[in-house]
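Here the complex is missing one protein chain, while the rest keep their positions.
Naming follows writing order (A and B), and every chain is counted from residue 1.
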Amino acid sequence: MSEGTTAVRDRTVGDALRQAQQAFAGDVGGALFSALGVVGLIILVVLAFQNPGQFFQILIYGLTDGALYALVALGYTMVYGIIELINFAHGDIFTLGSFVALPLLAAFGVDEGQAFGVQIVIALVITYLLVMIIIGMVNVTIERIAYRPLRNAPRLAPLITAIGMSFVVEGLMYIWRGPSTLHFPDLLPETGWIVNTVRIGVKDIYVLVLAIILVTALTLFINRSKLGKAMRATAQDRDAAQLMGIDINRTIAATFFIGAVLAGAGGMTWGLYFNNVNFALGFNAGLIAFTAAVLGGIGNIQGAALGGLLIGIIAAYSDAYWSPLWTPVVVFGILILILVFRPTGLLGMRVPEK
Amino acid sequence: MSDNILRVSGVTKRFGGLVAVDNITFDVPAGEVFALIGPNGAGKTTLFNCITGIYKPTLGTVTFRDKNLTGSPPHLTAKAGIARTFQNIRLFEYMTALDNVMVGEHVRMKAKIWDAVLKTPFARREEAMVTEKAMELLRFVGIERHAEKFARNLAYGQQRRLEIARALATEPKLLLLDEPAAGFTPQEKVELMGLVRKIIELGITVFLIEHDMKVVMQISQRIAVLDHGEKIAEGSPTEVRNNPRVIEAYLGKSA
Partner (left out) sequence: MSVQARSWLDPKVWRKRIAKGARDRDTVIYAVLLIAAVALPEVAYFATGSTFLVSQWADAGVWVLLAIGLNVVVGFAGLLDLGYAAFFAIGAYTYALLASTQLGASPLHHSVHLPFWLLLFVGMFMAAAFGAILGFPTLRLRGDYLAIVTLGFGEIVPDVFRNLDQWTGGINAIGNIDQPTLPVWLNGPWADLPLEFVNPFKFGFDPVPYYVLILLLVVGSVILVHNLQKSRLGRAWMAIREDEVAAAAMGINTVSTKLLAFAIGASFSGFAGVFLGAKLSLVGPDNFLFIVSITVLVMVVLGGMGNIQGVIVGALVVYYINFNLLTNLPNNAVAAANALGLTWLVERHGDWSGIGDETQRLNFLLFGLILVLMMLLRPQGLLPSRVREQELKHSTDITLEVK
């Protein structure tokens, strides 16, 4: 046997696989992923020059979709950041937001044909507040009855419960309003502006502005308020936070509440923008929003917002330039690729590896 | 093969800005008991983890039986012949004691999946052999009566001994014991030392981390001392015991 230079060679197939896997996910992987990104950008630039009007129109759609996804993604990322649980039911409470908004708006007597005015504005503001509070409370309740008892259980248990809650919420909506798509009143003004051939509507601006306001409010809250600090501390090190006197249960409940506030608002906004909702909306939207959260970096608020916008844009371009049938494949493909090549996401800190 | 079964050379491990162990070098002679001591937080377990592959050393090399093992993942160091126990006991709680030991034999078993699935005579024979060997190991450490109990339900001392049996099942040439006597009564410590001597008689080198100085002085042939991530002494028990730097590290400058 020679003196110490030959490493213990991986002799079995299993060991070779392990080596390959590590190489795959390391530098080679990162390089591949960046290369893919560059290729994608080049394709988009080419398409932009070919038909700038269409390109920018789709960009508008992508941004508005993305803004809505961002609102949902924030809830996912916050909950995951604080208790490392993927709240499968989050997409469904997003939908619930729109469902709850329907009877509330009806109660105000506002009508589609109405001209946009003070009455509608008041109705909207109050409904938003009510929806946010109601959905917030629903999420807190879900956490209390389904997730808290399992906080110390083996990993599989809370995950399965989360899936179960998702079905429960969907089931309740299904029983409440049935399987068909519901019409959501079109209350926002139809006006828009045309720049070159691109149409930007008041609705589009509305969605973007609302999202920006909510995200900014959230960021300020997290960074400046006492509760926000408690949330960040709990997310980083639960035991230390507890030792500092932070009430963990309250902090976690607050996280669920705030995440749901955003999702509920997002759901109602979705309804106002697209004018139709369906009990199964949350399932798909939820998965896309989760992909956005992972893309941006799970646990990171700005990441979720950024991820949402990016995914919205990518999905819009995929719909337009390729086919809406293939968009889900693209989105989930991105999800799998990120987790394999760059699990921390674009801005993230948390590594989804053991 | 040289007389040193394990050679640690310049091993350094950094976590971001924190240097856990810095430039550690020593040799472990084959067939003896080598001890690693030092105040809490000195980096002893970190060093173990670097040797067994749970951590990859930032710098330096680990050579085992003249083969460079640096950075090899844990299952490969186990395959090469290094076994270990853990400071906080990491048994498979909801498996029986017998099963725990049989898992240890995993790495030396030859049956392939097809054999297992079809229950060929080869697989059956090997299972019988493996079960018998596991029982022997349980007898060796003295807990054969508890073979069918869940590891979780064993007494603390029995759990520590089970961990040793499981490590021995991997047929190691070098056994790393991380604070094997922690929480033991004096009687249990005497029994442990007897067990270590029996293991040496089998030809297995024992490398242990331990805090109880009496135990360390009684059974080790060589000792290395770590403090704040650095090696501050190495030698025979007498040499180390009288080394002023060692005394200072343990008792502080006031001593």
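Quick note on the criterion: a contact is a pair of C-beta atoms (placed from the backbone, for glycine too) under 8 Å apart; a residue touches a chain by one contact, two chains touch by 3 or more.
Please read these numbers as outputs of a predicted model, since none were measured by experiment.
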item: Omitted-chain contact residue, chosen from B:Val103, B:Ala182, B:Ile200 or B:Ile232; value: B:Val103
item: Omitted-chain contact residue, chosen from A:Gly40, A:Gly53, A:Gly117 or A:Gly178; value: A:Gly178
item: Option touching the unshown chain, where A:Phe55, A:Phe256 or A:Phe290 are the choices; value: A:Phe290
item: Hidden partner chain, residues of chain B it touches; value: 52, 54, 73-75, 78-79, 83-84, 86, 88-95, 99, 102-104, 106-109, 111, 113, 116-119, 123, 127, 130, 150, 152, 166-167, 169-170
item: Where the unshown chain meets chain A, residue by residue; value: 12-15, 17-18, 21, 24-25, 84-86, 145-146, 149-150, 152-161, 163-172, 174-179, 283, 287, 290-291, 294, 323, 325-326, 328-329, 332-333, 335-336, 339-340, 343, 352-354
